[in-house]
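As you look at this complex, bear in mind that one protein chain is not there, while each of the others sits in place.
What follows is chain A.
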């Protein structure tokens, strides 16, 4: 896509109570793209959303929305002039207004007739027919969310911000709603940024993912690429891409508790203490009375048995995930082997457990 970005953020710093919440955050998003911001609580994702909406002011950096500078060292555009739609976690529907009045709130400058037309269109689009004159407290959580979406879409914003939009939705309905909302946004070519702490929501809902940690964006990209090639162990760890194995690097050989591996990828060899990311699909498990590992825990999943495997000897320390169709008892000794693949290696650091 060669179009100019809808949102462009450049080296943004936010400080609250003398604490740096956002640190040199930059990214941009093209028209129609949906970005999922993920990260552990306190990583700054909601702050970033608030900064884009204009609810708080960064210290330095630039925010440009649809080519219009909204924040820089010498401009600050108030939230009401940014043309952004926001969907709040608690929906923040006006309790003293009916569904129709809520939806019409942001288009009060239109004449009565166009307001009614617009509301009618959105009511139909979000399947809210028959609820026009109800009040928010008379609606279910899912219906409230639809009203919030309709209200945000009414002024035809350039950008939609969603703060944990699915956290108040019943787990059983959540997936269905996500797909429905994604189809709606795609049909409108709406650009959107949403915040979540649930990685599964990103994979269902987003075109791009930004993994945040302590005020930084660690990695930004297509979800498939990020999963395939995480740029740091925090990213892999947060997205739960696999389990960790400590290893030592000697020239082109990797010494792991499960045996020697040959590596051919480029790696900075200055430091030979390595953490190897092992995805479950790259492990094979076989029952072996003299195996060096032991089954510690079994989860029963729809994909078969999920085993947590630990070393027999206290010399090593690992907890590996592996799937198998085979039934194995807890406490059974097994032999693990790593299937040859493009190994994902990180330098070991003291933040790791």
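One rule holds for everything that comes next: a residue touches a chain if its C-beta (ideal position, glycine included) is under 8 Å from a C-beta of that chain, and two chains touch if they have at least 3 such contacts; residues count from 1.
FYI, contacts and distances are computed from a predicted model.
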Message: Which of the following is the UniProt-recorded protein name of the chain this complex doesn't show: "3-isopropylmalate dehydratase small subunit", "Iron(III) ABC transporter permease", "Fe-S metabolism protein SufE" or "Tryptophan synthase beta chain"?
response: "Iron(III) ABC transporter permease"
Field: Candidates A:36, A:54, A:165 or A:257 - the one touching the absent chain
entry: A:54
Task: Specify the residue from the set A:118, A:151 or A:174 that touches the hidden chain.
output: A:151
Message: Among A:5, A:39, A:61 or A:85, which one touches the chain that has been omitted from the display?
response: A:85
Field: Touch list for chain A against the chain that is not drawn
entry: 15-17, 53-57, 59, 76, 78-86, 88-90, 92-96, 105-106, 109, 151-152, 154-155, 161
